[in-house]
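First the structure, then my questions, so here it is.
Heads up, one of the protein chains got dropped from this complex, but the rest are sitting where they should.
As written, the chains take the letters A, B, C and D, and residue 1 is the first residue of each chain.
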Amino acid sequence: METVEQIRDRLLARFPGATVEVRSNPSPSGQHSLLLGAATAREIAQFLRDDPALRLDQCSNVTGVDWPEKEVVETTKTTVPDPAGGPAKVVEQKSRRLEPGCLEVVYHLYSIALRHGPLVLRLRTGNRTDQVTLPSLTPVWRACEFQEREVFDLFGVRFEGHPDLRRILMWDGFQDHPMRRDYVEPDDYEWEPTPHGAVLAKAKRHYPAPAPAAKP
Amino acid sequence: MSAPDSSFLAPPAGSQVRAVHDEFHGDLLEVSMGPHHPSTHGVFRMIVTLDGETIVKLKPVFGYLHRNHEKLGENTSYLASMPYTDRLDYLNSMTNNWAYALAVERLAGLAVPARAEYLRVILAELTRLLNHSCLAGFLLQDCGCSGTPLMYAFREREKILDLFESLSGSRMMCNFQRFGGCRVDPSADWLAGVQQLTDGYGAFLDEFEALLTGNEIFMARTQGVGRLAAPLAISAGVTGPVLRASGVAHDLRKVDGYGAYPQFDFRVPLGDHGDTYDRYMVRILEMRESIQILRQALARLPDGPIMDPKAKLRGFRPKAGEAYGRIEGPKGEIGFYLISDGSPNPYRYRVRPPSFINLTILEDLCLGHTVADAVIILGSVDIVLGEVDR
Amino acid sequence: MLGTGLLQGLAVTAKNLVGSFHDPARLPTLEYPEVQPQLPEAYRNFPFLVSESAEDPMGTLRCVACQICEKECPPQCIYIEKSKDKKPDAAGKQQIFPAVFVIDTSVCMSCQICVEVCPFESIKMDQVFAIATTERFGSLLLTREQLAKPNSYYHQIHPTEAAEVDRRLAADRQAAEDKAKAAAAAKSAAPTPPAKPATGGPAA
Amino acid sequence: MTPAAVPPDRWLELAPLQLRDWVTGFLPASLQWLATGLITIVAILAVFGLLFAYLTLAERKILGRIQNRPGPNRTGWFGLLQPFADGVKALTKEDVVPRQADPVLHYLAPVVLVALSLLGFAVIPFGRHLVAVELDAAVLYFFAAGAATELAIFMAGWASRNKYALLAAMRALAQLISYELPLLLAFVPVVMLAGTLSTTAIVAAQGGWTLGVLPHWFVLTPWGFAGFVIFMIAALAESNRSPFDLPEAESELIAGHLTEYSGFKYALFFMAEYFGMCALCGMAVTLFLGGWQAPCAALECIPSYAWFGAKLLTLLLGFIWIRATLPRLRMDQLTRLAWKFLVPLALINLGTAAFWSLTAGWTGGLQLVRWAVALALVAGPFVLLGRRLSRGVAPRVYRYASS
Partner (left out) sequence: MILALLLITLLILASAAVAMVLRNLIHSALLLVLSWCGIAAFYLWAGAEFVAFAQILVYVGAISMVVLFAVLLTRPARDAELSVPAVTVLRVAAGLMAAGMVASILGLAVLTTRFSGAATRAPQLTVKDLGALLAGPHAAALLVTGVILTVALLGAVLIAAPAPAPRPEDHS
């Protein structure tokens, strides 16, 4: 199979308006991925499936990943010429930057016909609150039907174009999305004889003065 | 139950239901099969809309056994997730462990000694024997034989579980593989036990086939029932024996060539019709191939360490990055997708469950058949709810 | 529908019916209460704490309350509180011991991760499975006293493993003594620099 | 109508009759006919009640042994008290009647079913002199009683007012009606050859042995064997036994028309099923296996009712054996098997029997021709119809992936 860069160049050549970037993967597995812009995602997916050189006809895995807002502290080194003519001093400035979070959907594509893969596609939503719609790839690969419903159910990504977007694992009346990083589980805490660590914290919140009782 | 609106009348694309429903005048009967039903292999529910005896619409409902296995994986260390993978597809704990170990080894770039690779192949093939004989037993139980084939299958399964127990300590929750090898080095008499089981398994399969494969009633009940076309199977991400029964030659042991599989020669059986009978027969033939692999693996089992000496047990922190590892489990392609951010807990821990995705085509298979067929089709697709709901 | 397949099937069931009377392979049933199952040596169910001697279990516990198993336990069902004072362990060194060591067996899933990560071979897997209690929290919470079992019991249920563990512990103790002797000899041979040799780390 | 040359009955043969006469001797003459009637009824109920009890145990034991497990052996010695334990369990279980059910019919259905299935025993000759009622049209009476059981199943299905029960009742009726025809057509050749409808006469017609060893049972003639096989398949379907146990197919419609029954009524339904099965097997023994006739002259000393019992038990064990092995047929396959396979075969069997009776006079070489033609008339249609019925169904050869 061609490398990710070659595929990116061919995609950019074929879809001039599309935004296709390579996300390198530092781990020894060497499975680098392609970050696609949401607008042309479905056409690119259709092309990847039908292109004779790639023929990625099996969408093996669809995964939701939650990247919450991250406070990035960057230390930039700037050389400041000393006004008194002395040696130039190197000054580090710490600039605090709030990187906007997003919900990401990762597709692992394989080719049964040509026996190669995986090609990893990444689609990112605008942000984690209101712009959470992404184009659904179920019309291209039917395998995404249940897995996209699961990403909607557990992460809250709305897939536009999905034939039957409902919750699949949680019951229909459930409101929140449990797999998000900032999910707070309901306080159905049940007393445990040996609370320690996270459970102890929850026990303290639940019973204001439980500490003595918790000792066996 | 909301009144059945007319929109569902149009059968989904690619299904072979004749458009006879436009002039129907009898009212439709909505039956809910499950979650507490004798033949749904666990807490799985199908809302079936019947027009007389034939199925017009089938909506699978699951989530009754959902424990959010992936959130657990994110809050515990890499090692602590290993015993939880036993609880995914609770029939095949060895292959679940291997898939997770493979993904972590690919994430961290660990090497696995040859003896461990061979041992993993032996355990995976034993699990395949166990799973396929279980399936054949349950399928026949749904067809109506009052438990006889199921008991024969379970008699053989017990022998394999005893082997797992004497090696890993527990029959079904083995927690046996580690990142970079296996936990326990099998003793000589354990290997002799496996050899004895492999020699005896062929006789069991002959007896099982004599009981069922030529049985006219079984053939009448399963041939031509639940036909799955190859293109639909590929597009729906169906993997494992269900895909091979539709004639698609896709077996990860040959395609990916992971572990020690390239060193064994075995064949991959394919079906031509993609119906329930083919799905049953492909699994029976796969069992015979597994016996061949076991024989070769036992003959050429190398000596040496079973654990990569450099692999650290505690405080295992793979470098930042992500990896997707998959193996050919008995039910299909089971994969683990791990994103690591350098901390001892994985940032994202995703399981690619074959049963869950194979259910995508359940409605397409059942349309136009009767309730009795739907039960058999579900049995032939072979799902385990621990893996479907995670 | 010529019925030949059906007759073949009937022949198989008949063979099994007759076989179940004379062929033990065709009647593997174990009638449980009367016939106890022979558990394989590797069988594991619920951990227990190893104590050197049977007479004074609390005094000779191997556990040094390092709380590694508490951190590594997947379902977090172990709860340890260190003791304030110390007590001499088998090699005579002063070691901390667990004042409170509790395992909640209603949560424990016998996955033996604690046994694997314990550097002091002080927690091993038991083979007890027929345990039924009347109420959920009181009796399923095994305290230190209920968990402690002598090394002889460990030899009884896991013979080969226990022998292997004892051999390794003896070798470590031997190595520690040699180092201490060598250090003492080196100290006496070179009296000038009173360098205090680093005491042997926990026998691992 | 006892055949002339019968050896003087041994003491054991007449024992039951002498016992009965001894007991009725105590009563005044006017009540004696009532006493004999009552004793016969009590005897039949006792024998077949016990047979029902131990048949359930035998079923679970044999099914267990076939499945490599010992079967119930905890209650009593080797599990012998298991049926009584089940009986007590059925009695103590609460008898739940759903509120919206139709109380009268719901109560009446099991009662009618058991009554009808017991009626059949009146005409079956258990021994040379042991027949409850000497009827001229005995076989017709037997099938008339059998035909009414559908009514009771319909009442059970309709009275529970439950969607599943009604659906299952309809299925049960369709199955019973479509298998009534092969059942009746199967016994017509026997009546044609025996020349009478009375069961005792039919058994007498099967008396005698050629060369002292080969009995003249109808099953040993080509048309008789075909009739016997059709009769047994139809009997399996009539008594809802596997592979035709569709009505209470547990994997689909929970417990069919028995869904809303519990406690002793549920046990009554099973009692009725077992009585029906025993009655049908008894009739099959009478019609085809020579009732109480001994298989060869030398064994005449063993009392006749012992032979009847032995044959009945072999047939019942055959039912259990089939239940343990064969999967269930689907509804449409079941009715197609009846209408397109069994009914035509039974009609052709009528022809073979007619040919057989017309050529009764042939002797010597012609005897072989007669057998050959009869066998051809039986085997030919069986193979042709069988092949047409399972046209698209055959074991397949599988290919392997090339890579």
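Note that contacts are C-beta pairs under 8 Å (C-beta built on N, C-alpha and C of every residue); 3 or more make two chains touch, one makes a residue touch a chain.
Quantities reported herein were computed from a predicted structural model and do not represent experimental measurements.
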Selected residue (touches chain absent from view) among D:A101, D:M155, D:V203 or D:L316: D:M155
Residue touching the undisplayed chain, where the options are D:L91, D:I177 or D:L214: D:I177
Residue among D:L81, D:A147, D:L268 or D:L375 touching the omitted chain: D:A147
Among D:T196, D:S262, D:T335 or D:T359, the residue in touch with the chain that has been omitted: D:T196
Sites on chain D contacted by the missing partner chain, in the whole complex: 102, 104-105, 135-137, 140-141, 143-145, 147-148, 150-151, 154-155, 158, 173, 177, 180, 195-198
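The rule is simple: only the chains that are shown with their structure count from here on.
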Farthest chain relative to chain C (centres taken as mean CA coordinates): D
Chain pair with more C-beta contacts, A-C versus B-D: B-D
Whole-Å gap separating chain A and chain C, where each centre is the average of the chain's CA atoms: 42
Centre-of-Cα separation between chain D and chain C, whole angstrom: 62
Between chain A and chain B, centroid-to-centroid distance (C-alpha), Å: 28
Numbers and ranges of chain B residues touching at least 2 other chains: 148, 152, 155, 211, 213-220
For chain A, residues contacting two or more additional chains: none
Touching pairs - complete list by chain label: A-B, A-C, B-C, B-D, C-D
Chain C partner contacts - residues on chain A that touch it in the complex: 191-194, 196-197, 199, 215-216
Touching residues on chain D, where the partner in the complex is chain B: 63, 66-69, 163, 167, 242-243, 245, 249-254, 323-333, 390, 392-396, 398-403
Of chain C, residues touching chain D in the complex: 1-3, 5-6, 9-10, 12-14, 16-17, 19-21, 26-29, 31
